[in-house]
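Heads up, one of the protein chains got dropped from this complex, but the rest are sitting where they should.
Should a chain be cited, it is by its letter among A and B, assigned in written order, with residues numbered from 1 in that chain.
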Amino acid sequence: MADVRPRKLSRRSTGADAVFEHGARAVGASVLVITGGVGVFLAWQAYPTLKRYGLSFFTESQWAPDQDVIGIAAVLTGTVSVALVAMTFAFPLSVLVALYISEYAPARIRSTLVSLVDLMAAVPSIVYGLWGFFLIMPYAAELALWLQRNFGWLPFFKVENTDPDAAVWDTSRYVASAFCAGIAVAMMVMPMACAVMRQVFSQTPQGEKEAALALGATRWGMVTSVVLPFGRGGVIGGTMLGLGRALGETIAVVLIVSPAFEIKPRILEVGTSTVSSLIAGRFGEASTSQLSALLAAGFVLFVITLIVNTLAAVVVNRSRSGAGTDA
Amino acid sequence: MTGDRTDVLPSIGDQHASTTVIPAVPAVPAIPAAPSGPPVPTTASLEAERVSAWFGQRKVLDRVSLEMPAGRVTALIGPSGCGKSTFLRILNRMHELVPSAALAGEVRLDGQDIYAPERRLTDARKAIGMVFQKPNPFPAMSIQDNVLAGLRLTGTKIGKGEREGLVEESLVRAGLWLEVKDRLKQPGSALSGGQQQRLCIARSLAVRPRVLLMDEPCSALDPTSTRVVEETIQQIAADVTIVIVTHNMQQAHRVSHQCAFFLAAHGTPGVIVEHGPTDTIFDNPQDQRTSDYVNGRFG
Partner (left out) sequence: MTTMTPSPTTGTPDPIDPATGTAVPQTHLPAYDDDAPPPLPRPGLGKPSPDERFALIGSWVAGAALAWLLTQRLLPLAGLPWFLISWFVVGLVVTGVTAGITGGMTEVKDRVAAGVITGAALVTGAALVSTVVFVTMRGWRAALNLNFYTSDMSGVGPKDNFDKGGILHAITGSGIELGIALLITLPLGIGTAVFMTEVGGKFATVVRTVVEAMTALPSIVAGLFIYTVLIVALGFPRSGLAASLAIAVMMLPIIARAADVVLRVVPGGLREASLALGSSRWRTVWHVVLPTARPGLATAVILGIARGVGETSPVLLTSGAAAFTVTGPTDGVMNSLPLFIYTNVRSGEPQAIARAFGAATVLLALVLVLFVVARLLARPRGNRPTLRARLAGALAPNRAAR
């Protein structure tokens, strides 16, 4: 019984190929060092702060370095509430627009619409900030007043220190809120989420769509029975990618909100703060130790977005691989 | 009844021995005694009159007229690209899903034009079911839900008790019941290709169509599954008018009562060269091209 052993194959490259391979590896390594270095640096800088303040860094709402009171509870709730407001607007809009483009729009204008959505994603966030601050905020305040009047019994629609039924309403209590900022941020994340969803919707196997139609389904029946189940991964993934972007958005928020350090579920009321607006507002006057605290806040934000983005990537990839079986 | 049902499968071997002998009138399909679900409609005749079709500028069918009588199996044969599938898709208004598609002529279901403006699109598709080349069960649904999908999609309400009866009846008619009756809750995509195709047939039958269109239903299947599907066709032919597109001449010979031979000469739209009873088309065609094609001299 002679043993058949595999021969050794030389995979080593020679000459120019070796140079190429090592060069490429060096580039990869340097990028790894640069990008990974940022993450490591953040963690390293965040460590003293986290060690010094411990858990209270996450539970304290005030950011008063002068009094040695530092915590990100308020800015984190602010970040989350702005992102949630943004997603309540962006999620339904992006699903519906993605459905419109992939299933409802006339075939001739479909590619134009795809480009328009991509263009929306490319518009700088400062432009959406201007749009939100100057054009939308008055209407948003009016909508906020209406919401408070009719749904004020809900804790997050409450606005304190103001009477909604007053003859002349106090506009200043309703502007510069998480609600207003959320609308502008929604404009930024909607096209991103929409692009992902549309791409997955457009990969729905034609055979299944035709099967539904041939049974006598209406277009909406076809969408609910075939397109949405198929694109569920894309919907979840796109939403989470959008959420990740919404959490880190800075400039539109800084332009719109007036800073307030208070754990505030009342999204309609003036004043809030997010992690990124905290950094943008406080970096200038910060001493080295305060800078470390800001970096710690940034690190926490980064970790949150990283988790959200990774989950999104996992969900989207899983839905894609499922699609491959029917090719 | 159960006896009738089971002896369908053993008979495969017999047919294999003498390929052309399939009982002309198959054993009456073993449908559960009391039909449930939507009322069972009578079969209907389908009649295409002077149907022409275009994709954009390109004309793909020219004045095709064909009668597909009630309760019969009509086979559409012809080489690739001759417009058979387009013609089939015209018969239940799937043609217009292509944005550039255009159409002339009439398609009458029991004398009523399905393209008339007052007729609703979904009604036409509900009455005229379709089975596709590639099995396409809804992957997210269980076998049972797949069978019931048509009812749900068309908004047809049936009681919970009737539902089980309808699932069983449709699966029995499609020749799949014995294989899946113990796993109705499993996803439809877990079945084999041939089973999936029969699931698709069951799904179409559950809506109680009056006509069933089949677009090369066996081309993606292995020979054994093909035979089972062919038997299914034989069984349901008595109460559903069937139009089948096939590339397989033997299959057309085996399952159909009448045949239509489509041909598109170079650069011209497809036309019917000859149509008539299957045996005559195969044994005694009038047109030389038909003779060449059915004897395998081209195509």
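Keep this in mind: a contact is a pair of C-beta atoms (placed from the backbone, for glycine too) under 8 Å apart; a residue touches a chain by one contact, two chains touch by 3 or more.
All values reported here derive from a predicted model rather than from experimental measurement.
From the options A:G182, A:G244 or A:P259, the residue with contact to the chain not on display is A:G244. Interface note for the absent chain: among A:V82, A:M137, A:V196 or A:L255, the touching residue is A:L255. In the complete complex, the residue from A:S177, A:T204, A:T272 or A:N309 that touches the missing chain is A:N309.
For subunit B, the list of residues touching the undisplayed chain reads 20-22, 24-25, 28, 50, 52, 54, 56-57, 62-65, 71-73, 96-97, 99-105, 115, 117-118, 120, 122, 153-155, 237-238, 253-257, 271-281, 283-287, 290. Contact between subunit A and the absent chain runs through residues 13, 15-17, 19-21, 23-25, 27-32, 34-36, 38-39, 41-42, 45, 92-93, 96-97, 99-101, 104-105, 108, 113, 115-116, 118-120, 122-128, 130-131, 133-135, 139, 142, 187, 190, 194, 218-221, 223, 244, 247-251, 255, 276, 279-280, 283, 288, 291, 294-295, 298-299, 301-302, 305-306, 308-310, 313.
Please note the rule applied: only the chains that are shown with their structure count from here on.
Chain geometry summary: the mean Cα position of subunit A and that of subunit B are 49 Å apart. Partner subunit B is touched in their complex by these residues of subunit A: 106-108, 205, 207-208, 210-218, 221-222, 225-226, 229-230, 326. Contacts from subunit B toward subunit A in the complex involve residues 92, 94, 97, 99, 122-123, 125-126, 129-130, 132, 134, 136-141, 149-150, 152-154, 200, 203-204, 207.
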